[in-house]
Structures are given as structure tokens and as C-alpha cells.
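All protein chains of the complex are present and in place, except for one that has been dropped.
Here is chain A:
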Amino acid sequence: MGTRNPVTWLGSPKFPDAARTALANTQLRSNLRKATGTIRGRRAAAVDEMPDWEDLRLAGEALKDEVLANLDVYLERLEKSVTERGGVVHWARDAAEANEIVLRLVRETGSDEVVKVKSMATAEIGLNEALEAGGVTAIETDLAELIVQLGNDRPSHILVPAIHRNRSEIREIFRREMPDVPEGLTDEPRDLAEAARAHLRRKFLSAKVAVSGANFAVADTGSIVVLESEGNGRMCLTLPETLITVMGIEKLVPTWSDLEVFLQLLPRSSTAERMNPYTSVWTGVTPGDGPQAFHLVLLDNGRTSTLADEVGRQALRCIRCSACLNVCPVYERTGGESYGSVYPGPIGAILTPQLVDDPHDKQAASLPFASSLCGACYEVCPVRINIPEVLTHLRARSVTARGRSPESIAMAAAAWVFSSPSRYERAQKLATFAKLISRNGRITRLPGPGAAWTSSRDAPVPAKQSFRAWWKENRG
């Protein structure tokens, strides 16, 4: 492995430790409970009114699987069609290469400032930091991204990166950090949005270069699609002279008509909207209309190795809707920062460790264990990623990479006991001795790893007689 993959944040603790800190933040808990609860309900209503939702999910899954199975073919087709329409295609193996390409392209324009459309791919590679190091200022224009950027904060949600902030916190960030903040700014959402609008409008009108991600790219036509809700994307994608799009190589759809499926699945799953508010599509360069230079950076950054894993590759179907975050009981309580990555929640728990692709990275290895396997994520996923299946698969990978440990010895011992009914029976008899540490029918303190259980729950007192012993005595 060469340079560190910036998909995880340097110095992030392992999930259980990061979560412990987050759980103690009462403001965060309240903000998240309110936000995820609201969006969960709205999504359920938007999905329930679709009689063919399950068919759409199956279609989405099938299309993505078709693309992943023939990715080489579709990528070359995309390169050809983009090039034919006047765009320039660049290939980036990893984050460092992608950042280098973008920085070089910006420098070639002579500009030292770019406006940005909210993009997970550029967050994944740490583009803003790389541009800053190269003397280029990146300005986030999505409201939530702007809040995160001004607050010198980290994104905590794929769709709503400032979900961990409430409106009075946002007002404080604006008052502190926005250079042209209006006097007497209130915490009314309308006022906050107006302040951001005025601040951003000046940037839109002056910027020469925009950087975006892509929700979809049509291999046949070379068309790139961006979905957003605020109109900031439309400004960035049409006003500047140069447009640079960074896109993960899995974002393809074969043909134009395949978009029909995803333009139904994505808005209802993410923002609970029936139709997406601003859907921008462009194909190469159109003389006299919009950016006159278009660059497409195709990013691998761990995707090819993810694709090689038969179980894990389904994570590449993800269309970044966030539905799994909003229904996840773990995410709802710990928030996004605990995952130590731009991809939090259930999808992050399976995507991050695969993109990092380093079995000895303990932080990334802790992520697949950050789930009770309740399955709520799989139930809502618009492209039917079986997240619990990938979680247990990656857990096995972590266990193998870790080698011998107290846990692996205990698990082997348990399997040895369970593999013989007579050993199992003797172990059951031994377990009844746990009664000795009970008081008034309760066990309030267990030794060893059991202490984590009794930190908040009493442990059951084993019965005097197991069912097996009862059966032998009465029915055997």
C-alpha cells in the first residue's frame, strides 16, 4: 500500500470508543433522534404510495449488477462517448492521483478558486484539503456542506452532512464564520437559507471553475447526471467556464432509459420526494452554452478490489441515498462521526473497510461490528444491498486477519463444546454454578468480558435443571 486512503479520517478511534464519546453528547442525541425520525416517516410514506416499489428495487439491483459484471466494457464505452462529445476523460487509480489531476486542471485555468457541488467522491479523496495545500480555495455550495465547511466540522451523513447540527448551532456558525453575515440573523430556517443564498450568489457569479461529482453516467450517450435539491448544483454546472467531474467508476448505467428506474428510486429513498427538484444532465461540451471545457475524472480508489470480492461487491450498487443511515438504530444514536469516514452508517460499515482494503487497519476493521444485524437497512435499500450479509462476511475477514486472540480461543472452545452433546451437557451442569454469584435471583456483576453485559443489564441466573435434564428425567 502506498499513501493512506483518505476515506477514513486520520486518528479516528475504533468504533466502540468513538461511539462512547458521541453517545455522551446529549445535543447530538437529540438532534439525530429528531432528524432521523422525521425523515424515516417521510420516506416510508413516499415509498408506500408506490405499488411497484419492489419491482423497481429488483430492476435497480439487476441494472447495477449488469454494470458491475461488465464494468470494463461500459467504462470504455463511456470514455468513447464523452470524448466524442468534446469532454476529456482522466483515469485515477487512487485518491492521490485524482487530487493531482484536479489540481493540475484547476491550475491550467489560472484560477485559484473553485465552487463545488456536493459530492461524496471528492469528500472520499479529501479533495478540498488537497486543493488548499495546492493554493486553491474550494467553496462548498450545498447548504449543509457549507455549514460543515464554515464550522470546520466533519460531515456526519451522506445526504445531510450537517444533520448533527440544529438551527441555533447553525446560526452561531454563520455568525462566527460567514464573512458577509447579515446583522440580526435569527435561527429561522428561512433566514438561515437566505444568508447562505446571498453569500453563495457572489461566489457563483465570480467562479471560473466548478467541481462536481456524479450520481449517474450513461455509458451509451456520455451524459452525466447530478441530482440536488437547492439549485446550487445547477448554478455550478452551468455558469463557470470549466467543469471538472470526479466520479467513482461504479456510477454507470448502460443506457439513457435505465435512468427511469433510478430517478424513481433515489428521490423517494433519500429525501422522500416524488420527483427530484433539480436534475442536471450534460453531455460533453455544447458550444456557446454552459462550461466550454469539461473534464471527467474516473476514480477507482479501492473499487476494483471491492469488485473482486463476490459477497462484498454488492456494496458497489449503492446510489448514496442514505435510507440505511436514517433507519439504522446504531447510526441514530452514535451519529456519523463515530464511523471515522465520509461514509457512515450501515453502508459505511461495509463500504469503508473494503475501500480502505487494509485488513490491519483496526479502525476500519471495527466498522462491520458496529451493527446489531437488525436488518432494517436491507429492508429499505433501493438496490437491495444485503448489508447484514456483507457485515458478517467482513467480520469473518477481520477475524481471519487478526489471527489468534482471546476471542478466537473462546469461540473455538465453544464450538468444541457444542460439537458434542455430552460435552455440552457437562457445560450446562457447570453453568448452574453461576447461581453462586447471584443474589435475590439476580446476577448484577459478571467477571471478564461478561462485565460489559452487566454494565447495564442483570444477567440471567441459570435454571436448576436444564430442559434437556428435565426431558431425560420425565420423557427419556
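Definition applied: a contact is a pair of C-beta atoms (placed from the backbone, for glycine too) under 8 Å apart; a residue touches a chain by one contact, two chains touch by 3 or more; residues count from 1.
In the analysis below, contacts and distances are computed from a predicted model.
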Among "Fe-S cluster assembly protein SufB", "(Fe-S)-binding protein", "Homoserine O-acetyltransferase" or "Cytochrome bc1 complex cytochrome b subunit", the UniProt name of the subunit that does not appear here: "(Fe-S)-binding protein"
Option touching the unshown chain, where A:V7, A:V285 or A:V330 are the choices: A:V330
Among A:L103, A:V281 or A:V461, residue touching the chain not depicted: A:V461
Which residue of A:G135, A:P189 or A:P449 touches the chain not shown here: A:P449
Footprint left on chain A by the chain that the document does not show: 15-16, 19-20, 23, 29, 329-330, 333-334, 369-376, 378-379, 392, 395-400, 407-408, 411-412, 414-415, 417-421, 424, 428, 431, 435, 441-442, 444, 449-450, 452-453, 455-468, 470-472, 475-476
